[in-house]
Every structure is written in structure tokens, then in C-alpha cells.
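For this view, one protein chain was removed and the others were kept in their places.
For reference, chains read A and B in written order, and residue numbers begin at 1 within each chain.
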Amino acid sequence: MKVKDDQPLRIGFYVCHCGHNIAGVVDCAAVAQYAATLEGVVLSRDYKYMCSSPGQELIREDIRDHNLNRVVVASCSPLLHEHTFRTAVAAGGLNPFLFQMVNIREHDAWVHTDKAAATDKAKALAAAAIRRVARHRPLETTRAPIHPDVLVVGGGISGIHAALTLANAGKKVYLVERDPSIGGHMAQFDKTFPTLDCAACILTPKMSAVRAHKNIVLWTYSEVAKVEGYVGNYTVTVRRKARYVQEELCVGCQECVEACVFKEPKFPDRFNVGLSRRKPIYMPFPQAVPQAVVIDPERCIELKTGKCKKTCLEACADRHAIDFQQKEELVQIHVGSMIVATGYELFDPRRLPHYGYGRYPDVLTTLECERLISSSGPTGGELRLHSGQAPTAVGFVLCAGSRDYKTNRWCSRTCCMHSMKLAQIIRERTGAEVTLFYIDIRAPGKGGEEFYDRALAQGVKFVRGRVAEVSDCPLSPAEQGKLIVRVEDTLAGMVRRIPLDMVVLAVGMEPQANAQEVRRIMNMSCSAEGWFLEKHPKMAPVSTFTDGVFIAGCCQGPKDIPDSIAQAGAAAAEALALIDAGGIDQEPNTAYISEEDCSGCKSCVDLCPYKAIAFDPVKEKASINAALCKGCGVCVAACPSGSIGQNLFEDQEVFEEIEGVLAHA
Amino acid sequence: MAKPKIGFYWCASCGGCEEAVVDLAEDILAVTAAVDIVFWPVAMDYKKADVTSLPDQALTATFINGAIRTSEQEEMARLLRAKSRYLIAFGACAQLGGIPALANEFSREAILSWVYQDAPTVVNPERVRPAVRTDDDGRTLTLPEFRNVVRTLNQVVEVDYYLPGCPPTPKLIKAAVGALLEGKLPPRGTVLAPDVALCEECPRKKTKPQDLHFTAFKRPHLVPLDPELCLLAQGLVCMGPATRGGCGALCPGANMPCTGCFGPTSRVRDQGAKMLSSLTSAMEAKEVPEVEKVLAGIPDPVGTFYRYGLAGSLLRVNTTAAAAASKEAL
Partner (left out) sequence: MPENNWQPRIVAFFCSWCTYTAADLAGVSRLKYAPNIRIIRLMCSGRVDPQFVLEALARGADGVLIGGCHPGDCHYAEGNFKTLRRYQMLRRVLGAMGISEERIRLEWISASEGERVRMVINDLVERIRILGPLDLPGRLAACDAELGASAQALRLPQYRQPAADLREVIHG
């Protein structure tokens, strides 16, 4: 099966048209003709779609019929189809590493308009690969075992669903959540569109299931501090913040909260977005999981000064759940894969001063409005103005901060539906006039359009135009004491002033403020906006560039609950596939030291970030542990006597490429 | 049976290589017993005509030391190539360019004007310079032409073997001559020295730490040196890790860092680039200003990393200086 080194070269060269993608810019036939003239090439073809089954079959047949011992394919990026063609080469009976790919789509046809120059470039890149492949040697892949445990970061609906899916499949899951309870944004919602079913009714059972599941280790109030290792074998350090309450001893009776020396709740309650107050010791929200209180060290008198009567301790009595001595802990766990589901943040509308948020108390965000109409909210579900009265006219300003070059360019996908949901609930419960100011109504997906129709049928008014300003300066008696929305109604073709009691800003989603930090810890990439980057927007939407790390939910980009859950399921399935495969084939790009060449100068030993290089004090030579080597090649470039090689990236192979790309003028 | 005929010749060199032959001491007697030295202008009275008159390949081997800078050196190299079965580049200058090749950093014009005009010790009000032809009182005097650049021997003629070093050590010379006489020669093009870096045979090897991080580079004449500790560990640029062994680590043994005269191993195309890569990789600094501060400790990077190898390196010549000077000359 292997090619012997002394066999004369028989290279097969293929250039792919990729329909018009490549052939529209690069003269594929000319590239094939040119390649045929190069040393070692015995067969040169251009073909419409190399990655198609017939394309792959062509390679397999040619290897057999023409006795090829090297294959070069000029098509798209190797990051996309290298594996496809290696598999085809292997199916033809050749070692899959006697293959080289040339990127003439992403790096050529798609980025250039000058056809002659693009064709020349394709020839140069082809020449480089043909020279390079001549140096290739057969290589064997190694298989790394996969630790079956999985870490899920983030306990919103995506993280919860991913954790449950994995746990139900019998895998051990660590679910790490930064807040004192899981639930995420969904726990704050009253109802969910487009079915208007109660969010708590569908979320709470899942939250309880997480708590009860024997395969899930739930760590709330915890953060991932450090990740080391690689796919199949990650060592993760988790920081467990001090809750000052022993979770397993607390029964959630909240007698301590009652007994707290603060008689009245005084501090803004995060769950109700600051619309209500809580005490220093509190339950995050009624359905919180775990059902355990938490003490805010910034507010608790005992923790701040050590001089409190500690009435909470008395209330807790012999349960002894409250523990002022609790310290932050660092815990290390071993997992084989990770799912990142760290969610999103809401756009802060203070960045749009013309909408008056923060200045007018009756300008709210959608989430604040959500809490006001929620029966578990601060008003028990009664929509109330700042003054305590019920509003008679409510307006929704869509795309507040979204689809705007000055703030966030993207569409957050959920705000239209979210606003129409709130509008319908308000119509239903209060009978108030509701007006939606929109640029475009985006109600895609199953039941979306019907949902929009329903809002129309309920008498929700739609005004097309981006709101220019929200003010409280009346120009007529009718505007007295109202908030006035100034908007260009682009359907009526006029500027309108619409007096309202309450204005709700439909703020979009943004990456979490610490997304960059998380990205670094997890070794992922971010899009320019700060969303975590999937490996491929279509073909690998939950994978990342780091093997064994998957993403789910809104940390990857704005999406609604059904999409988040679907993605979480997909991420769990990817992790399961990895675990059940039992191992992962590793690219054989490891470095190696030729013992007879090594002088034992030790220059390389400390350069390796993986401690893969060891110095043998008896032989006085260095050697590389292939199992630890990740193939970066830093030591190869730094070895002063050229005694370190790297499979797939040998000096000679790169030199051939350099010469090759410069050979064709 | 006639003894094999051997020649020695020198080009742009200091004479140290000739000295190295003499350094064979009494062993030279064995050599002279085994061969006929038919050409060795440094030691004995030979003329060019003695070689010209020989048939092609009449000499079994010729050892040429020194780089090639003048037309005369070039002419002799070609002549000896034609007359010898084996042509051996003897020493760093013939193999890699050596110290004379550091002149490739400057243009021919810059060198001539410095040496004959601008250097503070020069008194030359008429701005006289050596010329290829000079008419003096009806007689014509000639000098070899001073070429644009310094070359290695193999940049002028084909070379069969290389004996590295400044100069090659007696041990290597004996081994080479022995192999030649016994006909046990490796493939053409081989450097006749071990293909492992110097550290392998350095007496200080054991004292080198595995986790060396450079925070500064020092120069040997500016710091007191520990006679036993690895010189790199003392912050000196020791070229040992990037240089072929075979000399027995003479310089580190004499408390001086290796300067790289044996050239790179066969696996390396550019000794300077490799040493530079190794040293800087192990530096501590991560920010550009900090990096620059540490690098300032190597004020002459070309003279440090390419002390013997410039002519044979990938860049070879400061072509910008050469081109600018030739334009000026026009």
C-alpha cells in the first residue's frame, strides 16, 4: 500500500471548477495544462466538482488505473475538504498523506477579479503543491482517547438542555453557572412566543431535572478559571465562589431572609432587573435551582464588618446552613469535551440618549416590561406606570440599538417577536392601545407570520419608521404629561408625533462583556462583533476551531429559544459522537528529533508549551513525546542544528513550496 | 607505483590554514612519505607554469584555502580544478567565505575608498588606488582585478569535499588525507566533519540549564567569564548549537564562545538564521520595546551570526550597496 521512496514519482493533479466559483475567475483548463508540464505529473485533469462522489471516484480510479503515487487537488480551502480528499486517496489504496491540497477558491478565485492574474496565481500555487507533494512520506494517524465526561459552561436554557441530553445518554456532566441559580434569561420571561405558553412551566421542570439528575454535577455561583489540555483530555479549573451558605444543608425555607437584620429589602434585585429590592441574604428567584439562599458579601454587615447580630444564624438554627467562614475554592476536573453556552447580554439603551431611557421613568426595556407583566414580577403581573397608574397607550420601539451602524449592526432576530408577544399580552390584559414602531417586521420561522397576524387582529398598531426621538415636551394639550414619540411614518409619508404613556425599547442582544476572556480561556475565536465563532457557518455550526469545544445558544449569535435548544441538542450530539467514537484521529503533524543528529544542546526543551520535549541525561539527547506534541513546530523552527523534523511540515516540504510559488512568474 | 600528487593553494586567507598543515607536526612526515607535493607556493618554490604544464587531473587532490576575491584567485581555482581529481575547500574561507566575506556587507567601492582614502590612518592626497594596469616609465605593471564580491570556492568552481574550520584541526586534516589515500571517500559534496553540533563535544555541555531564558546578551570582552559554566547560560552568544562539531570545542575550552567557523550542519541552509531563531526563541521579552532593548546587546548581527558564513548564506551579499555603488560608478 505504501509508496516506496525509490519509486519514480507519478503525481495526479486535479483542478476543480467548483461550478462557477473557481472556473468563473480561474482558467482551470490552463492550470491543468500547465501542471501537466511539471516534473512528476503523469496525469492532470480539470473537473466540475472534485468533492462530489464522481469527483472522488475519479481520484480512486486514477490511482488504480494510472498507478498514481501522489495526488494534488486544487480546489477550496484544506480546512474544508482536506479530509474528504485524503479519504478518497486512501480509498484508492494510497496513504492519505501522499496528498496535498491547493486553495484556489478562498485564496484566489473569490478574492481576485483579474482573471489572468488569478490564473497565474493558481498555477504558482499548484506548482508549489506539486513540488511539495513529491517530498511527502506515508504517515499514520494516531488515536487519542476521549475522556467521557463533559463540561457545560452556562446554565441558561441552552446549557440546561445540553447537560440533560448528555446526562440522559448516560454521560457525566459538569454544569457550571456563574449566577447563584441556573435558568438564565428564560427564567425571567413570562410567556414564550409564538405559542404563548408559560416560560416557567416549561423551564422549571428542566431546571429541577438538572438538580435531580444523578449524572449531572451542578456548580452554580462558579466560573471556569483555567483550561489546559486538548480534545479528549482537558483539565479544567473551576472557581467556586463563596455563597456563605452550604448548598446541601439549605432547604430553601428562607426563614433567614425573614430574620435578616435588614427589616426591609433594600438592594436592587437582579432577577427583576432592578425593579424590586432584596436583602443581603436572598433567594435569587422563587424557582431558583438550587433552592438555596445566597449572601451578598458586599451588602452583608457580618461579612463587611464582622459586627452583626447574625439573626439569620439563629433562624437557620440547627440546620447550620449559613457559613460565614466559607472561602472561594478552586476545583480541578477532567473532561474530554466542553460545551460553551454562556449566552448574551442586552444592549444598554443609555447609549441612545434620544430615546430617554434612564431619564424618563416610563421608558423601559423589553425585559423590564416582561418583569412587569410577569405574575412573579414586582407588581404581581400588573402593568403599572411609574406613577402607579395603568397605562392607556404603550409604544414599542423596535431595533433600539440594532441594525444601526452607530451601535450594533446586526439584527437580534427575537425583538420583533418579543415585542409582538408583549403587545398581545398588554392588549389582552389591559386593553391599552399598543403601537409598534418598526423598520421591518421579522417574524420568520414556524408560527411567526401567524403570530404577526394575531397581533394585527388584536388591534396592535404598526407604524413603519425608525423612531427619531422620545421626549416629554408637549406641543399640544393632547401631548400634556405624555411621552411623545417622534417618527417618520414611511408608509404615510409624514413625520408624526404620537403621545404615549409608556415606551418600551426593544433592545437587542450583545456578546457578554467577558466574552473575550471566556474565548481566551476556552481557546476559541470570536467574530468581529464578539460572538463565538463556529467552525463553519453552515457545515459545522456548533463546532469551534478547537477540537472538543462546542458552542450552543446565544453566545454564538442572537437566536430564540427553539433555535437555542436545537443548537444545544446538536452540541450535545457532537460531544456524544466524540465520546462514543472512543477516540479521535490526530493529525500526524508531530515533531520528532533525529537522535543521531541531536547535539543535546537543550535549546528546544523549554520552548515546548506542552512539555513534550524531554532531555535524556544518560544519552544526553533530547526527544519528543509524540503523544504530548501538538504539532505547532516552534521547536522545529528554533532547532539551531536543524535536527528536529515535523511530519507534514518538513523543512524540505516548505522549501519546495517557497520555490514553487516563486517558480511561476 | 607513483605516489599520488597533491597540491596546496591559498586565496583570500590569513595564512592560518597553511599553518594548520604545518601543525600536523611530525605527522606531516607520514603525509610527505605517502604523497608527492607538487604545488605549494607558500612553503616551496613553485610557479604557475608547473601546474599549467601538467595534464588534466594529474593531481589526485588539491586543497585550496581562502575565499575568492580577485581575478587571480579565480583563475588559479579554475586551473587547479582542471588539474585535480578532487578539489577540497580547505577551511572556513574556502567553504563559506570566512572572515574576508564579511566584506560582502559593503560595496567594493566603499571598501576601496575606506582603505585607500577615508580611513584616518591613510595619507593619500593624490587619491591613488591600485589599478589593474599602470604604465610606469614605459613599463606596464599589472595587478589582479578586485572583484565585486567575495565568493566561496564552490561559487566559482565545483568542489568535491569541504574541510571546515578556521583553520581545520590537524585531526580532521589527517582523517581527510587518510580517507583520500585509502580511497574511502564519502559521496561528493560532503563536509568532512561530524554532522552534529558542537555542544555534543563541549566540556561545558552538562552545565547548560534546560530552561534558559535570555534577558540580556553580553559580549565576551565586557564581562568576566566563568571557566566552566555554559557560555550561553552566561548570556554570551555562543554559536556552538548551530555549528558543526569536530574541533573538540577549542574556543569554549579556552573560555571563549564558539563563533561558528565550522559552519552549519548538513540539515541547515543558513547557519545565521538558525542561530538567530534559536536565541530569540528563548528570550524572555514579549513586547517590542523590551525585545529591542535585549537585541541591542547584539550590535552587529551579521558579524555575529554570519562571521564565517556570509558568502555562503542565503542572502550572500548586500546587493543594495553593490547596486548603488555600481550606479555611482556609472
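One rule holds in what follows: a residue touches a chain if its C-beta (ideal position, glycine included) is under 8 Å from a C-beta of that chain, and two chains touch if they have at least 3 such contacts.
Worth saying up front: this structure is predicted, and the values here are computed from it rather than measured.
A.B. asks: Give me the visible chains that the unshown chain touches, in label order.
C.D. replies: Even though it is not drawn, that chain still touches A, B.
A.B. asks: Looking at B:S113, B:T207, B:Q234 or B:S266, which makes contact with the chain not pictured?
C.D. replies: Counting the whole complex, the residue in contact with the absent chain is B:S266.
A.B. asks: Looking at B:R139, B:K184 or B:H221, which makes contact with the chain not pictured?
C.D. replies: B:K184
A.B. asks: Using the touch definition from the top, which of B:A2, B:A33, B:L222 or B:L314 touches the missing chain?
C.D. replies: Counting the whole complex, the residue in contact with the absent chain is B:L314.
A.B. asks: Please give every residue of chain A in contact with the chain that is not shown.
C.D. replies: So the residues of chain A touching the unseen chain are 77-80, 103, 105-108, 110-114, 117-118, 120-121, 124-125, 128, 520, 523, 525-528, 533, 537, 545-546, 589, 596-597, 607, 609, 630-634, 636-638, 646, 649, 651, 654-655, 657-659, 661-662, 665.
A.B. asks: For chain B, which residues touch the unseen chain?
C.D. replies: Against the missing chain, chain B presents residues 74, 78, 105, 147-149, 152, 154-158, 172, 175-176, 179, 184-187, 189-196, 246, 266-270, 272-274, 276-277, 279-281, 283, 285-286, 288, 291-292, 295, 298, 300-302, 305, 312-323.
Just so it is clear, only the chains that are shown with their structure count from here on.
A.B. asks: Based only on mean CA positions, could you tell me how far chain A sits from chain B in angstrom?
C.D. replies: 58
A.B. asks: Hey, which residues of chain A end up touching chain B in the complex?
C.D. replies: Chain A residues touching chain B: 596-603, 605-607, 615, 620, 634, 637-643, 651, 655.
A.B. asks: Would you mind writing out the residues of chain B in touch with chain A in their complex?
C.D. replies: The contact residues of chain B facing chain A are 195-200, 205, 208-213, 240-242, 245, 264-265, 267-269, 274-275, 277-278, 281-282.
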